[in-house]
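Note that this is a trimmed complex: some chains were dropped, and none of the rest were shifted.
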Amino acid sequence: MRVDGREALQLRPIHIETNYLKHPEGSVLITVGDTKVICTASIEDRVPPFMRGSGKGWITAEYSMLPRATEQRNIRESSKGKVTGRTMEIQRLIGRALRAVVQLDQIGERTVWIDCDVIQADGGTRTASITGAFVAMAQALSKLYENKGMKNFPITDYLAATSVGIIKDAGTVLDLNYAEDSQALVDMNVVMTGEGKFVELQGTGEEATFSPEELQQLIEAAKHGLNELFSIQKQALGEISAKIENNRDEE
Amino acid sequence: MRVDGREALQLRPIHIETNYLKHPEGSVLITVGDTKVICTASIEDRVPPFMRGSGKGWITAEYSMLPRATEQRNIRESSKGKVTGRTMEIQRLIGRALRAVVQLDQIGERTVWIDCDVIQADGGTRTASITGAFVAMAQALSKLYENKGMKNFPITDYLAATSVGIIKDAGTVLDLNYAEDSQALVDMNVVMTGEGKFVELQGTGEEATFSPEELQQLIEAAKHGLNELFSIQKQALGEISAKIENNRDEE
Amino acid sequence: MRVDGREALQLRPIHIETNYLKHPEGSVLITVGDTKVICTASIEDRVPPFMRGSGKGWITAEYSMLPRATEQRNIRESSKGKVTGRTMEIQRLIGRALRAVVQLDQIGERTVWIDCDVIQADGGTRTASITGAFVAMAQALSKLYENKGMKNFPITDYLAATSVGIIKDAGTVLDLNYAEDSQALVDMNVVMTGEGKFVELQGTGEEATFSPEELQQLIEAAKHGLNELFSIQKQALGEISAKIENNRDEE
Amino acid sequence: MRVDGREALQLRPIHIETNYLKHPEGSVLITVGDTKVICTASIEDRVPPFMRGSGKGWITAEYSMLPRATEQRNIRESSKGKVTGRTMEIQRLIGRALRAVVQLDQIGERTVWIDCDVIQADGGTRTASITGAFVAMAQALSKLYENKGMKNFPITDYLAATSVGIIKDAGTVLDLNYAEDSQALVDMNVVMTGEGKFVELQGTGEEATFSPEELQQLIEAAKHGLNELFSIQKQALGEISAKIENNRDEE
């Protein structure tokens, strides 16, 4: 039994509220248990210098936490004057993951800016960010697709992320909350497409190691949770989900 | 008539949702028209170096906007590596204003950290921050008062803020939204106590000037709006409001 | 009676030495009691990015103190690697104030850089900076006006600033020195034009508040001092003052 | 066939030169094909603040490249004034990996500083850094063990890292050089212990995805290469290898 009474392979209650903010082209509030993240997608009509002239677009992500998203107040990165290594790692992960399911040449020389702002944290903020950001991005690209009369919808498949881990006594568990994450021996984040292909797999022994057999169990647990997340994304996206599925079927 | 159909001295719809977040000692989501700010209050058991040994507490504020709180996406201050002058001015104002209604010697050598994070902006974010932060702070200090068995409740009066301005054709108006703020000739922020005393008065001609008579009209308009805000704060605070009013009556 | 023997509404001895430095287009050393500020005005033939193509000019100010302008040596902001909130607030105020009396469309796409460097501080450095910077700016714009054969002199009125405050026992006083400023209950900076219009009004209760009646008294005291400052500016400007007065009369 | 003529599962020529520098407690120059990294280990007699009083030690790593380690000269991070996200990600990985095979409570409140400086880069610099840093760390901890008369040698097993990937046409390959890395569809870094347990697994689709079957092949390829790396480390460590193996056998 887990600290919050869940089964080993049970996700926390998840909710995705779309059109959460007025200004951005896409925005959601994703709730995963007590973890809450505002994800927005903004379209800018230019790309970073290294992409100019390529005819292709780019997707980049920024991630931040409100100072009091956590039990103890954190110093703002703007006050420190620099972004921590953890933040950089997470924002690179989010951007890389989303780029795997978008045909960048379809969106032209535009940048999709993803902003994930954690307003309340209880573990799994990076995976919640990816899952929510996918929905916000799909909304923003859907508007772009309609407004610009684009030929093909540029998103090729669903994309979601979850965490799995090994906890002393409890064994392999899905969707760790903060208390579980703090004591996990092994912690793994899995980013997957709707078709069941891996986009990113990051497994880490926390002053511990894991065997090939344990790796298999972790992956199975993640798949179980990810399938549920794809359904929730589909529901949140409404009509946009048809555009994604069309694309997937054509491949 | 104003751009959004309001009367000259009419506030936008205002709502203060208390206990908005799980971790902070006090937290609200304040909504002023389309402006939305998360205000939290955190208690830390120490004071900044310049206050150590004084036996008194301190209140300090930080203010930030999500990148896409606005029509155009803004670069994060953490990415820039420094806080802008506008942000610094606002956070100094919030802290100074709140300190005017708290007996700092009553709270001991503790710091109240106020965080105001604008998730959606449509003008008046600094005054909404003060009005919301006051409620979050009152909740946090109320918990401290109960838990530590403090002798006196440290807040001496209500505190709220609003903006007034002079707009070509419309004349003196209350609670400017972003469209109005952009074209105002004169812009004034007024921070006042429940008893009608000024705490801060900042009037600025934007490449324009204003006469002593205009100043009087602006102040009257502000008072009108502030009285409404005190009622909304009182309702949001529930039982805590009695503690504040007790203090006020004793003075 | 005040700490330095002045009457309540008496300014400290004030002197403005013009053409203080060799290189800048305008430069003064302004002395207000023991406060001494070097104010320079430099003309640059371009505007910041947000003004380009507007056909209008811009005025921006920077403010700094020598490390030993004060009783205790301060760490240089260049050593700290960042500018403090107080400095930013002051330089924004100076720039905003000066822009109120200049027709920016008359000066073309040029920037007037104002530098206020406090070499000795005894309270009132921001108001002395504004009063001195106005004179330096008038000199620089007068040269520009002559050299470029501009049609209209771009300054529309005099501009000066002073501080007023409420001090325990002494009541309302004008032009606070450092000792008075440190113990003032209320502190107000007033920036006004020669015609008696407000440009900026910043009143602050320092862990205190002030009533509407007290506000009136403070404003009256400020006006008294500002009229004296306008005379001193006029004398310092010599022939240039005629150009300003011409403009004022035409309005 | 691969660009440099290697078989799919063939490592590049590898050499570890020990005692490469005079001052550090441990130092190696590791050569992996054309990739060359100086790895040093330094012992400091204190731990970072968050570990103080724990009685345990800490291992932290820094990673950098000479500006001209690469084909194009890179700007120094010291000139930029900040460390890039890529560097932070790598140094966090190195530190985390090494901590998995050290009993931190055995080394007391000391920090092992690992410095990995790439003097020539041709792909695989992070995995070469881990493999080399392990040897440098083993030397430094061996000296500490001898000098301080420690009861147990604190390293519990060998630790090495390599990269595997999927390349169009070539399929699954081991130990990618820079040319291969640039065109890989999937890129995976595997950090493993001498006993064959995973410490870290980071697989990334570069605008691509990979199936569970491909994951298995990648892992098999990595194991093959890692076993060779453990032999090279053992040889480089000489007598110290016995201390590690003793520990491993006891577990």
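Observations on the model:
Note that the chains are named A, B, C and D in the order they appear, and that numbering of residues resets to 1 at the start of each chain.
Definition applied: a residue touches a chain if its C-beta (ideal position, glycine included) is under 8 Å from a C-beta of that chain, and two chains touch if they have at least 3 such contacts.
Predicted model only: the values in this text are computed from it and were never measured.
Sequence-identical chains make up the whole complex; the displayed set comprises 4, and the total in this structure is 6 copies.
The rule is short, and it goes like this: only the chains that are shown with their structure count from here on.
Between the contact lists of subunit A and subunit D, the overlap is empty. Distance between subunit A and subunit C, defined via averaged C-alpha coordinates, is recorded as 52 Å. Under the contact definition stated at the top, the residues of subunit C that touch 2 or more other chains are 82.
If touching chains are joined by edges, the resulting network of the protein chains shown is an open path. Pairs of chains that satisfy the touch definition comprise A-B, A-D, B-C. The residues of subunit D lying in touch with subunit A in their complex are 82-86, 88-89, 91-92, 96, 99-100, 104, 188, 193, 195-212, 215, 219.
Considering their complex, residues 21-24, 27, 34, 38, 40, 42, 44, 62, 64, 66-71, 73, 76-83, 87, 113, 115, 117, 119-120, 122 of subunit B touch subunit A.
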